[in-house]
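Yeah, one chain of the complex is gone here, protein chain that is, but the others are all in their spots.
Just so it is clear, A, B and C label the chains in written order, and each chain counts residues from 1 on its own.
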Amino acid sequence: MEIGFLGLGIMGKAMSMNLLKHGFKVTVWNRTLSKCDELVEHGASIAETPSAVINKCRFTIGMLSDPVAALSVSEGKGYIDMSTVDAETSSKISEAITSKGGVFLESPVSGSKKPAEDGQLVILAAGDKALYEEIIPAFDVLGKKSFYLGHVGNGAKMKLVVNMIMGSMMNAFSEGLELAGKSELDPSTLLDVLSLGAIANPMFAGKGPAMLQSNYSPAFPLKHQQKDMRLALALGDENSVSMPIAAASNEAFKKARGMGLGDLDFSAVFEAVKSRKH
Amino acid sequence: MEIGFLGLGIMGKAMSMNLLKHGFKVTVWNRTLSKCDELVEHGASIAETPSAVINKCRFTIGMLSDPVAALSVSEGKGYIDMSTVDAETSSKISEAITSKGGVFLESPVSGSKKPAEDGQLVILAAGDKALYEEIIPAFDVLGKKSFYLGHVGNGAKMKLVVNMIMGSMMNAFSEGLELAGKSELDPSTLLDVLSLGAIANPMFAGKGPAMLQSNYSPAFPLKHQQKDMRLALALGDENSVSMPIAAASNEAFKKARGMGLGDLDFSAVFEAVKSRKH
Amino acid sequence: MEIGFLGLGIMGKAMSMNLLKHGFKVTVWNRTLSKCDELVEHGASIAETPSAVINKCRFTIGMLSDPVAALSVSEGKGYIDMSTVDAETSSKISEAITSKGGVFLESPVSGSKKPAEDGQLVILAAGDKALYEEIIPAFDVLGKKSFYLGHVGNGAKMKLVVNMIMGSMMNAFSEGLELAGKSELDPSTLLDVLSLGAIANPMFAGKGPAMLQSNYSPAFPLKHQQKDMRLALALGDENSVSMPIAAASNEAFKKARGMGLGDLDFSAVFEAVKSRKH
Partner (left out) sequence: MEIGFLGLGIMGKAMSMNLLKHGFKVTVWNRTLSKCDELVEHGASIAETPSAVINKCRFTIGMLSDPVAALSVSEGKGYIDMSTVDAETSSKISEAITSKGGVFLESPVSGSKKPAEDGQLVILAAGDKALYEEIIPAFDVLGKKSFYLGHVGNGAKMKLVVNMIMGSMMNAFSEGLELAGKSELDPSTLLDVLSLGAIANPMFAGKGPAMLQSNYSPAFPLKHQQKDMRLALALGDENSVSMPIAAASNEAFKKARGMGLGDLDFSAVFEAVKSRKH
């Protein structure tokens, strides 16, 4: 099975490498071509433009921040956008592709660098059902599970809902760590206690120790998390859903952005939660 | 090793049964004596008053809502309060016991009925260190892990911090379920997606399906959760810790209480989060 | 001085009538022409299209929900938009007019029906400074005070800031009324007490008694207030300003919208604040 792959950022590189390792033929393109080298060593072909990739391959996966490449998709081609775009942009891409006879699958993923490398992403697919079924072999390599969620936009929405819950949880966690520390409890003991109970989860376990050392090297930048909170709240606005906890969390992320922490990991909201002397 | 046990509610019965099954000699007392029957069948002795239990046993564990029994503790006796009381009450009990020559260990637990039955509680002990070390064999039977947290009050505080995070998470979760439903996503698919990602946790997995069926049979009553949120916020107040997410969550629990849901499970806050027609 | 006037809704009618009464020559247009009758009785001329008005008059004031009419403005003409549009739309109108040689003044007003009738509006002007100075005689009739706020967009922004504070105040007021009522205090006595103190203001005095009778006939519809809260929060988002009180207030307005109260007065958020039985 031949697959085109556009965009070799942290995620894209790990994903295309996984496809190669599992026997897929992969043709890649990246704005900075040198990033293709390691993939070529593992057997990938290179194309010079996105449209060259799309023309060559029946299926092309996009991991691009700029969706304009998708406009080259035409009759008989399938485009699977695995980047995170908002529902509106996704619908526009879908219309552009469909109007030219192509088929489109929106497929944002849940999971960051490590799950991408390990083929353990969660794939939130929406759009052309037939394309979804054809691409399943690739999804099986990239993720531990894929969901087909219906019409285009639903993948983006599902991701927003998940990230909104995650953002509120990060705030709840930060408040708990701060309360522990200020109440003469050892915050690292709190981590141990949490790890054994009903709310134990990989995020607390993974990020907690680093947070206690004010280490916020970015796995998911705070400014992106805040953008997702804003978009989730906007989705709630459209549907008259009142979400006071998400709204309060969003303001905490804004506070952190105002403190200049937008490029750090989203767990840096802990710095905005901390009590401060004037 | 002989242990007295006061209070055979849901938790106390499961815990004392575990002690019996693991070879401890147990003398029990309960306000309603008939609740002792099953334990007697398994080998427990009965005493007619709390002070009779305390006089007979070197160590007595209390799971009582009313801490007055603890006042019988005297010279050479150890009292381990495993109920959930606030730090202030705990300190008063401690003073009363210590002034009479007894020793005291505050030891609230994290975990409800099932973990109590399975000996999988998490024990948050604070107070007399020597008593903690002596009672470890019993804690090993009752819980999967015990923590010694320092002076009296720290066990209560640690439990409040954990429950505060839990309450905020339940709100974040409820908002996500409602947003999904109102945005034409299947909330039960959201549960599946969440179960695979970085914020997967036993509470979402355990309570989510029931919540989607408006099933809120109480494991931990909402009014108790709201009380813990209030006390956690008060602890923050004492220490000048600002916690906007916990505060917003507390108000949601209050809204639920105002809707008459205080005796249902705390997950019933979902009903307060849901959009409603006038 | 001759002035064109587009749009004879509640506000536009009162404003154009004021201009007539103070000796201005006024040419009006309205989508539903019959609404012009009363003004004609007072001496107004009618034009059949917006562009006919604009061509005839050196200055045209717009009170239209749809800003497309502004595109007819050309060389030598001044257009004063006194409706409430967002900063972005205002900038687009400005560019369109300026590119054709016209001049533009964004001039949203603070105040509703009564102040419009009484010539007591507050005018928040921004854009062409010379046009502002030329139109002052009209502003003196329409309002009790006008402000020149600099470049286009600043009028819209100032109005958002004011409405945001107003929306949060309405929530604070509603919570106070509800707390009084539920605490066995007479909410109407609270109104009296408030009227005598440091936070006495016309909004509490004007809307309070009606709110206590669940009378929410719309002076400013809740859905518009909520839109302004959303836009103010978005303005804060752009500038990394964290505003937790506005955010919580916005969610209360959303809750009210979800209850079907969007077309009532924005004071109907009181219904969302009230405690309810299940």
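Rule of thumb we're sticking to: a residue touches a chain if its C-beta (ideal position, glycine included) is under 8 Å from a C-beta of that chain, and two chains touch if they have at least 3 such contacts.
Here the structure is a predicted model, which means the values were calculated and not measured.
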Can you tell me which of C:Met164, C:Met211 or C:Leu261 touches the chain that was removed from the display?
C:Met164
Residue by residue, what part of subunit B touches the chain that was omitted?
230, 234, 236-237, 240-244, 247-248, 250-252, 254-255, 257-258, 272
List the residues of subunit C that touch the chain left out of this view.
110-111, 122, 124, 144-145, 147, 149-150, 154, 157-158, 161-162, 164-166, 168-169, 171-173, 175-176, 178-180, 182-186, 189-190, 192-194, 196-203, 206, 232, 235-236, 238-249, 251-252, 273, 275
Spell out, residue by residue, where the missing chain touches subunit A.
244, 248, 255, 258-261, 271, 275-278
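Quick note on the criterion: only the chains that are shown with their structure count from here on.
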Indicate which of the five shapes (line, ring, star, complete, other) describes how the chains touch one another.
complete
Could the interface between the copies subunit A and subunit C be described as same, meaning over half of its residue numbers are common to both, or is it different?
same
Fitting the CA atoms of subunit A to subunit B, what rotation angle results, rounded to the nearest 5 degrees?
180
Separation of subunit B from subunit C, taking each centre as the mean of its C-alpha atoms, in whole Å
54
What whole-number Å value describes the gap between the mean CA coordinates of subunit A and subunit B?
37
Touching two or more other chains - residues of subunit A:
236, 240-244, 247-248, 251-252
